[in-house]
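With one protein chain withheld, the remaining protein chains of the complex are depicted in position.
Entry: chain A
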Amino acid sequence: MNRFAALLDRLAYEPGRNAKIRLMADYFRATPDPERGLALAALTGALSFANAKPGLIRALIMERTDPVLFAMSYDYVGDLSETVALMWPAPPAAGRPDRAPLLSEIVGALADLPKRDLPTQLAAWLDGLDDTGRWALLKLITGSLRVGASARLAKTAVAALGDLPPDAVELVWPGLAPPYLDLFAWVEGRAGRPETDDPAPFRPVMLAHAVEPGDFGTLDPADFAAEWKWDGIRIQAVAGRAADGDRVVRLYSRTGEDMSAAFPDLCEALDFDGALDGELLVRREGRVQSFNLLQQRLNRKAVTPRLLKEFPAHMRAYDLLVEDGEDLRELPYAARRDRLATLVMRLASPRLDLSPEVPFANWTTLAAARADPAAAGAGVDSEAVEGLMLKRRDSLYLPGRPKGPWWKWKRDPHTVDAVLMYAQRGHGKRSSFYSDYTFGVWTAGAEGEVLVPVGKAYFGFTDAELKEIDRFVRANTVNRFGPVREVLHTPDQGLVLEVAFEGLARSTRHRSGVAMRFPRIARLRWDKPPREADRLEQLEALLREG
């Protein structure tokens, strides 16, 4: 457990993608089964146990330390698990376990530990671990571990053990379970590729990159098909027959989470054998409803008949991955699309339809369609259009987010002109640059116009722009708070940033009362004096429309 904890600790600090892969691969190489497999499960989110509540942890430390010193320490550190991990009084050598507990021992014991024995067991583990080990265990056991690497990156690191392409592990992953002995045996060349006997397994989803205006110059419209990008939930519907002859239908989220239980109406309607990629929507009275209505169907404990009737689930199909046992992922998109159209027509289900293609001659006509989906074929469903998808006609169905075959071209985001207020140093390669920006808009204060912070952004700019902003920050610092600099921001002096964002939500956490979704710096407005930046009222109006 100590070694795994050290890895988690290092990952949390390491900003570089390749460096994270190296750190994980290094760990997998040096760690025996089943420890590394359980670590992989924890890294990919396949292993989580929220056995202990913060109250239990607090009680354990209170028995062992002075409450005043604990309160002072907690106040300073600001995180319960970390405070306890650092303060935990190590027992004298005689009373200490002779070695640190293994992750496998902890996982094994927790599986059938009576609740009343947990405090004693947990204390014994904490006695045996070093401070990083204690931190990781407390985070894991309270369900609050944030891993500094994505599941995909962890799988890429496993693939790197055997010099396999990153996708190789992704493709076999859905059929595997911790501690992944068969997976490690395969990547290390000791056994064949693991096969699944699940009749309806999840297949890794293919994702698109956002297209930038500059990309169009390098793309040939003739190579691409376009279709609407719908504002629902990306799903994969998989159906098959189990060994005992039972039909199995499952709906997976794009991360492979099984959502079938919440959508029995849709599962029932999908009478085919294979795997479909598409968008989950609510459709009633012949039109697609807003995302808000779809949310009514999510996160419900019970699926009531009223819910099924009021918010009928619908699947709009994008792609066909498998049909009657035949894997189509190696076929070009155009061929898969033909098979998909035939299948949807044959099924003739009112709950399944084909996402229509958007015909276009060149990028200009496609831009017009994007600007007015209703006139370009989306008709009554146009409000549910989030943008366009561009797919190369010859593209294979690849897991992950390969660059080139698929592009998403969202409708224009919202923009606001805001004033730079604070800048913070970045991480890793950017650690010598002020690259995290807090920006604000004007509002009426007690003593006249004031800027109120409305968001933070740390990307969207070019390297050259980063240098310009960095220079501006250093030359116009009015206050320093550790790594944060307050930057000159008066009505006449300061830097105006054009900030693009996807949406707004009300927020009690922000002084302004609004929180931006996905804000990024779209342009530097050196030409604009801060007094001409936007006002909070404009954002509030957007909130009311939304």
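By definition in this document, a contact is a pair of C-beta atoms (placed from the backbone, for glycine too) under 8 Å apart; a residue touches a chain by one contact, two chains touch by 3 or more; residues count from 1.
In this text, contacts and distances are computed from a predicted model.
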{"item": "Among \"Dipeptide/oligopeptide/nickel ABC transporter ATP-binding protein\", \"OB-fold domain-containing protein\", \"Putative mRNA 3-end processing factor\" or \"L-lactate dehydrogenase complex protein LldF\", the UniProt name of the subunit that does not appear here", "value": "\"Putative mRNA 3-end processing factor\""}
{"item": "Contact residue for the chain not shown (choose from A:Ala5, A:Leu60, A:Ala149 or A:Leu294)", "value": "A:Ala149"}
{"item": "Residue among A:Thr65, A:Thr415, A:Asn476 or A:Gln538 touching the omitted chain", "value": "A:Thr65"}
{"item": "Residue touching the undisplayed chain, where the options are A:Leu86, A:Leu171 or A:Ala335", "value": "A:Leu86"}
{"item": "In chain A, positions touching the absent partner", "value": "10, 12-17, 19-20, 22-23, 26, 65-66, 68-70, 72-73, 76-79, 82-83, 86-87, 130-131, 146-150, 153, 209, 401, 424-429, 431-432, 436, 458-459, 481-484"}
